[in-house]
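With one protein chain withheld, the remaining protein chains of the complex are depicted in position.
Order of writing sets the labels: A and B. Residues in every chain begin at 1.
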Amino acid sequence: MSAHRVVGRRARKVDGLKLVTGRTAFTDDIDLPGLLIGKILPSPHAHARIKRIDTRRAKALPGVHAVLTYQDVPRVPHTTAGQAWPEPSPYDTYLLDSKVRHVGDRVAAVAAETRAIAEEALRRIEVDYEVLPAVLDMEHAMDKGAAVIHDEPDSTGIDDAARNLAGEIHRELGSAEQGFRQADLIVEREYRTPRQQHAAIEPHIVICWLDADDRLVIRTSTQIPFHVRRQVAMILQIPVSRIRVIKPRIGGGFGGKQEMVIEDICAALALAARRPVKLEYTRHEEFFMARTRHPQVLRLKMGVKKDGTIVAHHMKVLAATGAYGGHCTTVQGNTGSKVLPLYRAPNLKFDCDVVYVNAPPAGAFRGYGCPQGFFAQESLVDEIAHQLGMDPIAFRLKNAIRQGDTDELSAQLGEGRKGLPRLIRSCGLPQCLARGAEAFGWKTRRTGGRRRPGRVLHGVGLACSMQGSGIAGVDFAGAFFKLNEDGSFNLQVGATDLGTGSDTVLAQIAAETLGVSLDKILIYSSDTDFTPFDVGAYASSTTIISGGAVKKAAEKTRDAVCCFAAKLLDANPEDLTCRDDRVFAPGGKSVTMGEVAMFAFYKEKTQVMEGSSHFNTDSPPPFCAQFAEVEVDTETGQVKVPHLVTAVDLGVAINPMQAEGQAEGAVAQGLGYTLAEEMVLDEAGRVVNANFCDYKIFTAEDMPKLTTILVETEEPLGPYGAKSIAEVPINGVGPAVANAIFDAAGIRLRRLPIRPDAVLAALRAPEAAR
Amino acid sequence: MFDQLRAFHRPSSVAAALRLFASERRAGGRGRFVAGGTDLVVQGDRSLRFLVDLTRLPLRYVKKRGRGWAIGATSTLSDLEHAPALAGLAGGILAEAAGTAGSRQIRTMGTAGGNLANASPASDLAPPLLVLDARLVLAGRGGRRTVPLERFFRGVNRTVLDGGLLVEIVIPPPPAPRGGRGGAAWSFQKLGRLASDIAVVNAAAGVAVDAGGRCTWARIALGAVAPTPMRARRAEAALVGKPFTRAAADAAAAQAAGETRPVTDVRGTAAYRREMSRVLVARALGECLEQLGRPW
Partner (left out) sequence: MSDLVIHLRVNGEPRRWTVAPGDLLLDVLRREGYWGVKRGCETGECGACAVLLDGEPVNSCLMFAAQAEGRGLTTIEGIAERDRLDPIQEAFLEHGGVQCGYCTPAMVLCAKALLERSAHPTEAEVREALGGVFCRCTGYKKPVEAVLAAASTGRGGRAPVRAAAARPSRAAARARKEAGR
């Protein structure tokens, strides 16, 4: 039971009423006179130059108000990745270009009075393409003679464009070579992970218009309103001050909206037509015109002593960033920096190449490189523990990073730039393992090799993981309070609630600090005209960074309130306490917050208002232990997961109900990643399964029984001790399931998603698979 | 997007529906019949200029007729799933199959006639209906005719309908045991990637045995493993006249798999489908064995 009054409560979402009644809330829930519909003409080719593009017939169609090609817009190299400036991603993207680099890349855009007219206008645009050879296989993208995808002279930040190498990372701690010489056992394995789609139920959507002051207003479903403002300003060459970005409620993002996907082109259309324009992706377009998770090939080599001590670990990653390089070194950097240090090996080596291919671009996706890395690492340590005859929990505890340790690798592998060393000030991993194992019944359920024969084999497996909470030295946020006459407070934050409930969590932090009830906090977020800056919702930063700003600003506000209350209570401000919507003097006398407000306003002629910014120089990891039970049907190869336990050290849970919901949603996406989801491209670079019938996500009927355990530790760097939970629970699902399949059937599946035919093949060729 | 649609007709009789369709066709322009729309709308054919909606026709019924059953073409999948008249027919496999199609919303909208007229190789209704020797009543300008379901499908999404209309599914009485301790048994199997999916493979089986356990009648049907839903006739023939045992069932399953012509798509490879045909037929026949009191 929390010692706090509001923090730690399973409070209902502050925006819940409008969501549960379907009231206007989302980007599309607005009527604008003169609204036009924008559509993008996607490339049918994976790699081609536009030799000729003629838009005259499209422009002549009645009802068409703007048609844009590369000839009509400024050419400004940029990245669409939503990252703090200067972005650690190549500037290799153009609003519209004379070259297309994936099926679905932008060729042109139109704005018209109806969707039907817009679609007809697209059909009337005449394009002659010079089709170029396409590079589709990431393992051959750097071959001599492979077509060069970014041969333009003005892109910057590409490691070696001539070899299609978007970025590369090489880091070493200690000496892996020496470490391996000390090993009693060395195991090398290769793992493969697929392209996954965010599949947020609300597609990407943006509406742009010029307001009465001729400023560009962008109303968009985004995780990064402030980055969008900066990016659009740069791309369209208009000042930041002439742009306002508003984020309404969002129907999910998961990283797919940590990207400026369509705001720039919609704004360009609105400016060209001088009318409001709505641009919304269809579900089909989502699958090949948005972003994906980076597919990877991971080659791991781990050396251990007979007693299970890891002495060396070398991870080699080949990743495909698709046609554009947003997030290419940061996602993959995470695959190294957040995964390798989970175990305290003295010798760690990370080598990574990220290549361009003519496929839809990859970007941020919950976990941000960790799901790939933990699938590989947690499968490998499970295999090694088994070979050594060691209990898998004991093996992990023996090697796992501990409270008080310093993670040196982070200093080398910041998110794309030189990072900062990470000190582990809170670590609940042992409790996660212990409580998770108990809730799961781990001891009694392990077959330990004594498998019951039958058509359906049962097994259990586990995996550990960690993540970060915000990007150290980079992520920052502002928060601003103003007091109202009834003792309520407006709280303005740039922080971006994408359905995560951050508005509620931040309001809880505010209410706790100010000593008022939750309904006294009126939170307004993510409007670049009215809220302070925030980098946006990514890197599991909102609770710890934006929450940190809220707490600081609330403390300043409380102090200011107490100055006025002191006059009413005839006491010293430092001796006052705020609690239960009142301000108390040491003797017990009190006034209501409302009385203080009226006094401040009308007697003292002052608006109580305070703001603060906040950032951290470290990124405290949340820790997670997950346990999966599987049933393997030996006739069909199908794998079902009846039960999955997730135990997360999230620091202190500001809102345990929302925190559990985050974990459960992450697990659902993790299960899809592990067993069902893969974007499949054909030999021409087209996405074959670009719809929900062919790309399957888990439904209510597929989900296992989920047990979620919140393990609380106190993190000094977080408000009220909080860390984060948004991403980490997705990381361990894949390896826990894969390890459970080994327990059940003695086979190792090293490629995600785990398809039934692969399971059957492994069952029938056991030697090769083990 | 159906922005090019000129007309949406909602007749209330079969005759009117056929007349409207024919006259629209004569006026030039492509059109189709529509009921639930769960396939037609998804297919998004912009070349359609007219639609004739069938949901007002008096074709929504599921009832016994004589010793058999009659299902009106605009009965929904949900109607079939819950129809009391179908609960006892062939162990309920038709109702069961209808219940596996799509989601709750899709089953409320989608119709039996639409499902068959769409002629997906993976139709969930087709295997049980094939096993039940269903016949379809088709109405055209020239009157009505009845065709066996097997002759209705011509290829992927192609049927014998040409401007005509499927109005009724007729199911004859299934083989009854001839006195003594013989009996009949039925099973439906479906494999999907997740709980709700287009079938990777689906299968239905019906077996009748005499008092001595000898198979007197057998039907095995498979979907999603050929351009149309199919009967595995050689596997059926291999069962008839012989003792119905586990070994016979397994042999028939292998035989049935050999009769399939599956393709590779996102739901599965051809090789996997062929193997799963064997597995599902073996499971279907295994359930039949159980129902007949035979050991696995």
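Throughout what follows, a residue touches a chain if its C-beta (ideal position, glycine included) is under 8 Å from a C-beta of that chain, and two chains touch if they have at least 3 such contacts.
Quick caveat: nothing in here was measured; it's all calculated off a predicted structure.
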- In the intact complex, which of the presented chains make contact with the chain not displayed? A, B
- Note on the structure: Of B:99, B:175 or B:227, the residue touching the omitted chain is B:99
- Per the definition of touch given earlier, which of A:243, A:652 or A:668 contacts the omitted chain? A:668
- Taking the entire complex into account, which one of A:44, A:77 or A:252 touches the absent chain? A:252
- Absent-chain interface residues of subunit B come out as 1-8, 10, 34, 36-38, 41-42, 50-51, 53, 55, 78, 81-82, 84, 87, 96, 99-100, 102-106, 108-109, 195-196, 287, 290
- Note on the structure: Note that subunit A touches the absent chain at residues 10, 12-13, 15-26, 28-29, 198-203, 249-252, 254, 280, 282-283, 455-456, 498-501, 657-658, 660-661, 664-669, 691-693, 697-701, 703, 706, 708
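The rule is short, and it goes like this: only the chains that are shown with their structure count from here on.
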- Distance between chain centroids, defined by C-alpha means - subunit A, subunit B (Å): 44
- Message: Quick check: in the complex, which residue numbers of subunit A touch subunit B?
- Response: 114-116, 119, 635-638, 676, 680, 688-689, 693-696, 698-699, 701-702, 756-757, 760
- Query: Okay, in this complex, where on subunit B does subunit A touch?
  - Reply: 1, 3, 42, 191, 193-198, 266-269, 271-272, 275-276, 279, 283
